[in-house]
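Omission of a single protein chain aside, the complex is shown with its protein chains in their original locations.
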């Protein structure tokens, strides 16, 4: 049993924290939250230079570190309330290719990702916004060596700046929806692909992507045909734990600024942090954050080790989501009116936390998953 | 809109409070909780003398006051943590006969109840402990002018001291379980009736009652044959609101002793009631009690007026049950270790509150009822 | 005991409903806006003013006032019914500060001249008010108010900055508390309550946008603002007592319980129509419905006390806090119900319910802060309702 980061992880943490503290100021955050693209090419280039875009990608394909290193960095990105296509590209896109891709596909896409040349995302959810195989109604029909994809994908993160989409579609007729899904990698410029932006409260860049008879070659299939769902589940596990790591960082930073405010702000002759109601709120925030962090790292560690992690991922996402919600509520309550204004930084954290929570299944969904894995 | 008690209600309140404060001391409560019968004939006689046993019974049958008066007195009985067959006899037994009985049946039973000569209770629930018509599997088979009842009833309150039982049984074959239930009034000494005591944590006297080919005459049918369920529903409404009134009284008294203790007990140089965590707990207790009281009286008032009350009863029972639970938890937390001992009076309140809560359907059951009535 | 309205009150409710059925702009009803998010509508200020004048013309804003000031001596339940119907019909037009707080405070503490001058404007719906207590350095703690009014012949001259002034950007008048004595202890004895015309030279109003993106609050800067002495309410250096009764009214005038109930039923309808009601959601919905009923009763108790001439004490803190915290829970329920769709703003494609879910949710962070925080309400309930001692 060891709860400590190792040397490499500590290094990644310091690297990411220093970079983000220096570069991702409140001013930049405000700009990016309102920006249509949500990132600047300069920043992306810097991420690539630090090899952060290669995190969890095997060294053979230009990457560095493992999934746990990525999680450590994502927690830091949460602390900074970092908005960018990093999550889409590195967590969703790269993970998908790492999990499912042939050596050829890995050669083709992974070095580009780690070099910052390729932005890529996952198109999974549809109208029901559910992360189960039966919710996938988009169809890919085989025509000779090609496939023709038709359907509408929703909540596709960063589609508007992506070069490629990984699209889950029905290929087979199997009654069991788990046995009829395949994954495709689709160049966004393929005829028939169109994106419409969905505006969110958090500055998260979401899109509706329509596939209208989009023809892709058989080379674009990721993994085996009809056997995509088990891959998708692994990708979803990583995605959910990654969201947890973001939430841990968001909550930690919310507590930090709340603690500082509670020490400084005077009311009725005392720093408000001396009042028992504020102390008990803050104590509960710390419990929520410590518990969240351990639940997250346990799940991430299992994934990283290749151990079964469905139960631990479900626990982490269900628990961290609620904990983070409680933390944000308390942060606002302690801040009072000042934290209720757009000028204050807190609301970016609150909003991003909700975006992370609902992304890839909410609390009840994950509790249901947990029930089936207990 | 009027939230005040009227003169008669205030009189009943004073009468009951003075009587219980004087007669039902902590010592008596302790004795009765451990006593097998749960009451003394002397006490019962005094209740009859004050005509409290005639509450809500029409004056023509020797009674006094209405259902709201009864509710006011039940709140007082809750405050005193009063254990006795009062609830069974006056709320369950008398109400059943008032709701369903013929004039002849009323003449036969109601004066005896108000004079303290008859103790009577309701045998409704069975093995599932559910308060729905499909849960009633006890059968009454017509044989000429008689009925033969067979089945097992559970959670029959005060059966061990009762003279009569009101028994709900299947008489018809209707597929809709609401259309096949009849109510019978059964002399407990009828051959085939046997009681087995169920021991409870609260000192509530519960029993399992077996009906083994119990023959009763057609005169013992209450109301119309096969049409007993709508009556049962009305009786259940009264029973649930009456339980709410008990819980309001229990919670109010728990708050009173908690408030007094918080003012007196010194820790870290201050009365503990000065600490914000204790104050906020107590504030929440008061909210729970005020809310509970109004929800209870609104439902009782509607029943008393003959207005539809299903929605209000469901709200009251669901809300009061949870509120009372929170109040008891907080009472214990403020009292600390001293309230955790058998010697302290608090646990009688806590235990009786749980008994009232689960009696005639718990929180989720009533929330379900509320859903169907919203 | 009686848990119904009188036939007259019921008739009034019908009359109000029939009126609102016609008069509330279609867009407000279609979007099912609440009191707390309608201010985000581009045309809100105009619609609000127009509706206020219509309600004023009906005499409804002052119906529960004494006859001598234009009222009908009606029970405060008429005001309650009006506000419930406004909530149910998604209607603006009730100046919760002027009609809700300033008018009752003036009726209690104002001079005859002040009543004569200001009550008709409020009753007519033509004069909109704001109130200004807080300052940047201190919110709930009145005693530390620093903005100063210097005596200056027949006037006081005010300098300094206030904040959190709701509706300050279009209100006509301002109910203001400032310091007039810096030496006195305890410090709360150096405060004075003024009525200030917002057109007085030297007042600058800057918007403060809340986290839902709504413009409700403002900073107000006072630069040598001269206010005549006759605009003092309750006497020089006695502003604290005026504020206390003002806060009492503030706590009793809220409509959070009504807004919560309306919003919850909107959500229930949407959930039913869109098959979102699994057994877990049904259970949670029922729980919130029960809570709404209790919130309603807690509020009715306060109004009933007022109807009998009793001054509510801890009861109003309880009703206000429970209602606002409930509104937060209902807002959270909306988020859970909608899941990922709860992220979409009103401008987005695919947005359900016109984007009201996130709008109500974000706005709800303010609810446990309004009119004194929930913490202060609980202090009040414990100390006034149960007589628990203050620390030291």
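Letters A, B and C mark the chains as written, and numbering starts fresh at 1 in each.
To be clear about the criterion, a residue touches a chain if its C-beta (ideal position, glycine included) is under 8 Å from a C-beta of that chain, and two chains touch if they have at least 3 such contacts.
The shown structure was predicted, so the numbers you read here are calculated from the model rather than taken from an experiment.
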{"item": "Touching partners, among the displayed chains, of the absent chain", "value": "A, B, C"}
{"item": "Which of A:278, A:331 or A:346 contacts the chain that the document leaves out", "value": "A:278"}
{"item": "Residue in contact with the excluded chain [from A:152, A:286, A:310 or A:345]", "value": "A:286"}
{"item": "Missing-chain contacts mapped onto subunit A", "value": "1-6, 9, 68, 255, 259, 262-263, 270-271, 273-276, 278-280, 282-284, 286-287, 290-291, 294-295, 297-298, 301-302, 312, 314-315, 318-319, 364, 367-368, 370-371, 374"}
{"item": "Subunit B residues that touch the omitted chain in the full complex", "value": "125, 129, 154-155, 196-202, 204, 206, 208, 266-268, 275, 277-278, 325, 329, 332-333, 336-337, 339-343, 346-347, 350-351, 354-355, 358-359, 362-364"}
{"item": "Touch residues of subunit C, complete complex, unshown partner", "value": "278-280, 283, 391"}
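To be clear about the criterion, only the chains that are shown with their structure count from here on.
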{"item": "Chain whose Cα centroid lies at the greatest distance from that of subunit A", "value": "B"}
{"item": "Middle chain, criterion being Cα centroid separation", "value": "C"}
{"item": "Gap in Å, rounded to a whole number, between the CA centres of subunit B and subunit A", "value": "54"}
{"item": "Two or more partner chains touched - positions in subunit B", "value": "275-276, 280"}
{"item": "Subunit C, residues touching no fewer than two other chains", "value": "375, 378"}
